[in-house]
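Here's a structure for you.
Showing chain A:
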Amino acid sequence: MTNLLNSILVIVLMLNLFALGTSRIVSVIRTVSIQGVLLGLLPLLSHGHLSLTAFLAILPTIALKGVVIPGMMTHALRDVKIKREVEPLIGLQPTVILGALGTVFALLFADQLPLATQHAGALIVPTAIATVLTGFILLITRFKALTQVMGYLVLENGIFIFGMLLVEAMPLVVEMGVLLDLFVAIFVICIIVNQINQAFSSLDTRRLVSLKE
Partner candidate 1 sequence: MNVLTFLLAAIALLGLSGLPACLLSPRSSTGQHIATGMMAAGSLLGLACLAAVLAGHAAPALSWSWRIPQSLFAVGVDPVSILFLFPVFIVPLLGSVYGLSYWKQAEHPANGQRVGLFYGVLAGGMALVVIARDGVLFLIAWELMAIAAYFAATAEDDKPEVRRAGWIYLIATHIGTLCLLALFAYWRYVTGSFFLESGRVIPVEEASVMFVLALVGFGFKAGLMPLHVWLPGAHANAPSHVSAVMSGVMLKMGVYGIVRTTALLTSGAAWWGPAVLAVGAFTSVAGIAFAIGQRDLKRLLAYSSIENVGIIAMGLGLALIGRFQGCAAWVLLGLGGALLHVWNHSLFKSLLFFNAGAIIHAAGTREIDRMGGLAKRLPVVMALFAVGAVAICALPPLNGFASEWLIYVGLFRTLGGGAETGTPAAALAAVALAMTGALAVACFVKVLGAVFLGAPRSEAAEHAHAPAATMVAPMAVLACGCAGIGFFPLLTMPLLESAARMWTGHAELGAIAGLVPVRQLTVAGFALAAFVGAVALILKMALRQQTVRTGLTWDCGYARPTGRMEYTGSSFGDSLVNLTTFLLRPKKFRTSLRGLFPRPSGFKSLVPDTVLDRLVTPVFKAVGQALPRLRVLQQGQTHVYVLYILIIMIVLLVWGSMGS
Partner candidate 2 sequence: MIDTVLHVVVLLLLPPLLLGVITKIKAWFAGRVGAPVLQPYYDLAKLMRRGLVLSTTTTWMFRAGPIVTLATVLLAGLLIPIGAADAPVAFAGDLILFAYLFGLARFFTTSAALDTGSAFEGMGSAREVTFACLSEPALFFALMVLAKISGSISLTSMLHAPASTLSAGVAAPLVLIGIGLFIVLLAETCRIPVDDPTTHLELTMIHEAMVLDHSGPLFSVILYASAVKLFVLGTVLLHVIVPFEFGRAWLDWPLYVVEILGLAAVIGVVESIMARLQMRHVPYLLVGAMLFCGFGFILLIR
């Protein structure tokens, strides 16, 4: 069971690196949504049997991450003229290398943390940390507002991977609360992105530097 789990996690890692590599915003959105769907399936594989609450938790996650958020993103993308990310802070290839380094660091760090018996072999913790780091790298190196939102979503996905591990600990209400928060956060950010687009007529966050010391 764990090697199927590991294979999915490896796919998630690959998606991370791909998201870092592309410069077209649309492809980033698509990568992130696939990743969201994949991590939605994780609890099915890791625990075999599934209680009703866990299932009820997974369905909205997949729906949200796979369908709703990408829809909002493409909708926001509609009236932005340039679809391509401007040259990121340290270029595309160095970002990917950085992503890879981040994954190696995640693996090293995960070894520090002792794993419970039933997750001994699984790659869950390293993947989660690697995805979080990828999210950070996307946030730090990209300039377009939408891409930064995508970086935040990748970060969120990383945390959700870990969340899936503890589905039993989180009662349904709290799980729904977390998802609701995520959705509302993205919704508010989209509103702000539209406002930025109208006010600054571009999504390049380097224009947003009037507030400084």
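A word on the picks: all candidates are chains of the complex that A comes from, given by their letters.
In the analysis below, contacts are C-beta pairs under 8 Å (C-beta built on N, C-alpha and C of every residue); 3 or more make two chains touch, one makes a residue touch a chain; residues count from 1.
None of the values given here were measured: they were computed from a predicted structure.
*Asks:* Here chain A stands alone, and the other chains of its complex are listed as 1 or 2; which of them touches it?
*Replies:* 1
*Asks:* What residues on chain A touch candidate 1, complex-wise?
*Replies:* Spelled out, the residues of chain A in touch with candidate 1 are 89, 109, 112, 136, 139-143, 148, 205-206, 208-213.
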